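Sharing a structure with you now.
All protein chains but one are shown in place.
Let's look at subunit A:
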Amino acid sequence: MITTTHIKELLSTCMQCGTCTASCPNAFAMDMPPRKLWRLVLMDRTEDIFNSNTFALCSTCYFCTLRCPRGLPLTRAMSLLKEQAFKAKTPGYKKGTAFYGSFMESVRRHGRVRETEFMTLYFMAMKNPLLPLEFTGIGLKLMKKNKVAIQLPSRADGSNLDRLFQKVREIEDRA
């Protein structure tokens, strides 16, 4: 179940000054400015929040958090919205879910991310045959430098973090 109640509590003193919007390097591409997003969180407008691309475009630069005159943890609030969208598998956040999910799956299996495995898992999750083409340029550059090698995803090994991941989920479910 998607909820923003815990985020609303963090933002209760927002006075809608717009310093966040003015500080955001990605605001130009957002369908609503951060200031408006916070207003929607305060008004429990869940559907509008998750139909917007605003939280997904946060690149965690922390300028809004640094400058907010109320000292609100705005970057954290963006991440908490991503977390809700991730857990609810919100359709508009499919790319983020697949990208972060694939990254963390590689970490769960081996303790550390394996860059090519992570990208392969991402391509598989997105099921878009054209997507890998977007990465041919950078991929070839990295391969030419011998920095990455084609590597098929492999099963969890002795360094896996299964127990830690499970424990975190257990604590979260209890809350």
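Worth a mention:
Following the convention adopted for this analysis, a contact is a pair of C-beta atoms (placed from the backbone, for glycine too) under 8 Å apart; a residue touches a chain by one contact, two chains touch by 3 or more; residues count from 1.
What we mean here is this: contacts and distances are computed from a predicted model.
Per the UniProt record, the chain missing from the shown structure is "Heterodisulfide reductase subunit B", taken from the list "Peptide/nickel transport system permease protein", "Glutamate synthase (NADPH), homotetrameric", "Heterodisulfide reductase subunit B" or "Sulfurtransferase". Listed by residue number, the positions of subunit A touching the unshown chain are 25-26, 28-29, 56-57, 59-63, 65-66, 75-76, 79-80, 82-83, 86, 95-96, 99-101, 103-104, 107, 111-115, 134-135, 137-138, 141-142, 145-148, 159, 161, 163-165, 167-169, 171-172.
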